[in-house]
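Just one protein chain is left out here, and the rest sit where they should.
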Amino acid sequence: MSFEPVVLFFVLGAAAGLLRSDLKIPGSIYEALSIFILLAIGLKGGVELAKHPIGDLLVDGLVIVLMGALIPLVAFPVLRYLGHMSRADSASIAAHYGSVSVVTFSVGITLLGQEKLAFEGYLIVFLVLLEMPALVLGVILARYGQGTVRWGKLLHEVFFGKSIYLLAGGLVIGYVAGADGIQPLDKLFFDLFKGVLALFLLEMGLVASTRIAALREYGVFLALFAVLMPIFSATLGVVTGWMLDFSVGGTFLLATLFASASYIAAPAAMRIAVPEANPALSIGASLGMTFPFNIFLGIPIYLWMARLIHAGGG
Amino acid sequence: MSFEPVVLFFVLGAAAGLLRSDLKIPGSIYEALSIFILLAIGLKGGVELAKHPIGDLLVDGLVIVLMGALIPLVAFPVLRYLGHMSRADSASIAAHYGSVSVVTFSVGITLLGQEKLAFEGYLIVFLVLLEMPALVLGVILARYGQGTVRWGKLLHEVFFGKSIYLLAGGLVIGYVAGADGIQPLDKLFFDLFKGVLALFLLEMGLVASTRIAALREYGVFLALFAVLMPIFSATLGVVTGWMLDFSVGGTFLLATLFASASYIAAPAAMRIAVPEANPALSIGASLGMTFPFNIFLGIPIYLWMARLIHAGGG
Amino acid sequence: MSFEPVVLFFVLGAAAGLLRSDLKIPGSIYEALSIFILLAIGLKGGVELAKHPIGDLLVDGLVIVLMGALIPLVAFPVLRYLGHMSRADSASIAAHYGSVSVVTFSVGITLLGQEKLAFEGYLIVFLVLLEMPALVLGVILARYGQGTVRWGKLLHEVFFGKSIYLLAGGLVIGYVAGADGIQPLDKLFFDLFKGVLALFLLEMGLVASTRIAALREYGVFLALFAVLMPIFSATLGVVTGWMLDFSVGGTFLLATLFASASYIAAPAAMRIAVPEANPALSIGASLGMTFPFNIFLGIPIYLWMARLIHAGGG
Amino acid sequence: MNAQPMQLLTILTEAVLEDTLIEEIMELGARGYTISEARGRGTHGVRTGKWAAGGNIRIEVVGDAALCRRIVERLHSQYERDYGLLMFTCAVELQN
Amino acid sequence: MNAQPMQLLTILTEAVLEDTLIEEIMELGARGYTISEARGRGTHGVRTGKWAAGGNIRIEVVGDAALCRRIVERLHSQYERDYGLLMFTCAVELQN
Partner (left out) sequence: MNAQPMQLLTILTEAVLEDTLIEEIMELGARGYTISEARGRGTHGVRTGKWAAGGNIRIEVVGDAALCRRIVERLHSQYERDYGLLMFTCAVELQN
């Protein structure tokens, strides 16, 4: 099975947390690492986007957003009726799983690099597109027929929250400047990318180790959900990618994107828009379970799935 | 007109501020970026300096410092009598415009790189020399015939304030170690320079966006001053560079240096030496107006001016 | 004599402290730099280790740990009976000198790079091994026949304190991933290593400058100890390296390792395990005196010693 | 420069609320406020300040008793149910 | 939402003690605590917070007088001799 050494840094961080080491990544360093990763991914996407006529991507984009919207719409009733969770919690968790994780996506990209598989570079645009609708859907699910929503505040949070803002901003700069214009920045944003990702995963391991406990309290149902939901979403992604005639690499990345759950943009947005939802539940599931599941087991499985459908379809 | 993609990061930061995104660069990261930029510029200058007999630079240095001293001496009466500003505010703003901005200078250098124009590397030495006299002049202008100044404290702040200290320290290390000795550090200080500058400009945009409002309060006069003063200073710089027989690139850089206004060393020094001056005015003008004016419009204009005078003179 | 430009950054930092410049490296940046250095050194060691059968290293390791244990056992009676220091202070200082300094070691490695001397890469493993026993010995020396020790807490601090944890963690990741697996991380962890070391030395200079004062209070004895002890330890290291048939480079590095004194792991461990010891004494000696002595004078001397013994022995 | 008796209201709450609460506080008539970072534990669990939106802030307002009461009442009714929140007041002498 | 008279105990001490003291405080019955970073000077010299293990922390506990006394006594007997430590209490009105 495909193995990517960078995930060992996640293990190192998680072990530090579980063994109660005093290792800590200062908050400001964590902020800097995430600004770096978001900008770098955005720039890369923008440079790729500049190589394609945007019109061609409109149909793909629409299909992907609509398919992606299915994820929270499936997750919500599962959580609410199978899991007997409160309306707010179900909606908030559904929003987390409908939204996406940039770091999971990045681990997917490094795996493709290692496997020497090409992918449609403009897929990064969909990373930006997919982050938003799930958050809006989550709020609608929580509030439908239940009083008013401060939509202004929420939409502002969704569009100008730093994670989407930096991704989109990097995309625009990369698009405007093009590969040549960005080239002097390559040494920082592209050459160091994987090393920075390693440090980020170290921190993710540290944080995830404190979240697993929170998850344990809420029982088996949520843990199962945190493993089965991404497999379902990845399947949806594989089928969508295949329908859209993506390469194996592109199909795999779309599956990874669908399977990933947000733990940066979604928690902040939900805390403001659906404050009665318990953040320990949603972050515990997405960061404590789904994230490690995805980077260790999910990603190799999704690559296998993408290869399978292309082998069958070809 | 010459366009340098790195300034797009300033736009991204400024837009984040104006659109009230929650994007923030942590203070400690800002500190680290500025330490990096100051050291890198200093090292680069020291390596260049080692290639020239220092004696040759003495006359150039003297001329440049004397011409540079004209800037606050012109700015002060303009602010005081045309602008009807208080003595303290006039002196403080004059000091900001007489001093220099390392980031503006760096954007100038990257433009030369893009235009493939050479420049006199030892010009970086003058960056260090120009930062100081204006601050001292500013205090004299504020205090002349008006009671005592704590000169000890002020001069300490001027010479050992971190921005001049790091520039000068880098200069000395670069000079002592030479290009060969510095070479193992190149991968950090030189290869990553432009990427770090991009991140720094992102932060500058964020901060500048909060300063424009402060400026608005103080009306049209200060805004006009913030645009016309750098053009006057740049003209002085172009003439000086041409008199000293600098190359086109060197003439342009000297103009940029003269045109730039300080927003790091000067605010700190003025807050201590002339506390009754309103810092919102001086920082609002230098960072909120002059800095963006310089990097977007000024720098291309100054390059055009440098080319013009050399075409005429040659 | 061999000169390594990177130590000029230590001078720059120390001068800033002594001249009361307002230059500061934010705490979180210091943390990030040290995480980087520890991980990078660990990874490098792990990659080297993967090239050797571990069995071969067992005997070397045992000899080195046993010889290293002599250092605190010699230092303690010297401090207690010659220096008339309290039992707790003697034990704590002995532990600092028995333990090691990663930064001193790194300066040694960069000197070897400059002198183009090879060394046994797996020596980095001994860096990890040597950090621990001295701390345990220090506590035994402080507590022998003097009531109980919270061994659980101490051993946890020793093994899971961040500095040993990151070194050991990097070692394991480097070992598991191997040179090929780590290669995409090289651009961050190896190419930038020396530049980051320069920044770290800048900070060390800043801190050391505040420690020399503390040392001055405690007189000539401790200052002499801080210079003579590393020479004694280095001699022990040279002899050990020579006995073990190390190359000149390896012998020199072992001497540097023995001569270096801890100022990160040891202070934290001693503050918890021997709180009645005065931390100003031990940190003043190890960081205020021994560290600068080692990087400026010691390291060239130890290289000379290593060459001498190999010239004599060959 | 006579010392004036005043109340110091200290609010310990989640960092995500910063902008919202400051708007409320200024709207209720405060002349200023001070914010600093904190972490802690209470009935809503541990908040380490390590993870995005995971930290606490301390908001302090110096004002008269009526202002402090207005703020306490507003925060109590609007935020206490859903957010980690601790508020206490203390008598101080303003020395400006 | 009646204001309840309580004590606010403020502890200024070395950052290395954080985990140990929190354990003690919770064990003695506190319902919560708040921590923030600080630096300062006292009889144990300057603590700049710049160097590993070189900073101070401020621990605050809101509780009744008995709890605060228990904590003060425990810290006094266990840590005051060897560590930098300043403790003071102040009357506050809890507003939750």
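Order as written gives the chain letters A, B, C, D and E; numbering starts at 1 within each chain.
Heads up, the rule we're going with is that a residue touches a chain if its C-beta (ideal position, glycine included) is under 8 Å from a C-beta of that chain, and two chains touch if they have at least 3 such contacts.
The structure displayed is predicted, hence computed values, not measured ones.
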Where the missing chain makes contact, among the chains that are shown: B, D, E
Which of B:M67, B:L111 or B:V207 contacts the chain that the document leaves out: B:V207
Those residues of chain B which, in the complete complex, touch the missing chain: 24, 27, 30, 206-207, 210, 264, 267-268, 271-272, 275-276, 280, 283
Interface residues of chain E (partner: the chain not displayed): 9-10, 12, 36-43, 56, 58, 72-73, 76, 80, 85-91
Missing-partner contacts on chain D, residue numbers: 1, 3, 6, 8, 22, 26, 31-37, 62, 90-96
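Note that only the chains that are shown with their structure count from here on.
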Copy pair chain A, chain B: interface residue numbering same or different (half cut): different
Cα-centroid distance, chain C relative to chain D, in whole angstrom: 46
Cα-centroid distance, chain A relative to chain B, in whole angstrom: 41
Shared interface positions of chain D, touching two or more other chains: none
Touching two or more other chains - residue numbers and ranges from chain B: 26-29, 192
